[in-house]
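Everything on this sheet refers to the single structure shown next.
The complex appears here minus one protein chain, its other protein chains still in place.
Right after this comes chain A.
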Amino acid sequence: MTRALVLVLCLALAPLPASAHKVVASVFASGEVIEGEIGFSSGAMAANQPIEVLDGSGNRLGAAMTDADGVFTYRPTVPVRHVFRADLGAGHVAEIEMAADEVAAILAAAGPGGMPLAGPSDTDTAALAAMLRDELRPLRREIAAYKEHHDLQTILGGIGYIAGIFGVGFYVAARRRLAG
């Protein structure tokens, strides 16, 4: 028990390198296109990764490819649910989807006569939007990494569950033996 406890403490307190066996992926509207990024939860991005674009029922709509930073763009043509699927090998599959109404909003923005703008011109808005996206990208990445972060409470909670489950098992086994 002491050995297990020491092991647990060593593991919990050691500065653990980030986990890489979870794939982190996200898609969002980016002006007239859908932009997305794919990477591992360690922060490494999936570069030059082919991505399949499917509709809600699994029909192939097209394909995309990530650049060196794991970012890809896809220009939608039909307002249906879009599913982006990337197979990173060895059982790592990323699947992200964008709802039909979000795709429709992108198409509306791209289409002629969509969203008349009163104040700044189209080019200004596009430049502003691009700037905002660049500013937000590291934040989004940090949030994604934070979601993957396992703190001490989570680990201790899990160990508590294990103790509880085996405690119940022990209780049942002991009752059975006492009854029998």
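Basically, contacts are C-beta pairs under 8 Å (C-beta built on N, C-alpha and C of every residue); 3 or more make two chains touch, one makes a residue touch a chain; residues count from 1.
Throughout what follows, contacts and distances are computed from a predicted model.
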The complex's invisible chain, by UniProt name, from "Cation/acetate symporter", "Na(+)/H(+) antiporter subunit B", "Cobalt/nickel transport system permease protein" or "Phosphate ABC transporter ATP-binding protein": "Cobalt/nickel transport system permease protein"
For chain A, the residues touching the chain missing from this view: 1, 3-4, 7-8, 11-12, 14, 16-23, 40, 42, 44, 87, 89-93, 95, 148, 150, 154-155, 157-159, 161-163, 165-167, 169-170, 173-174, 177
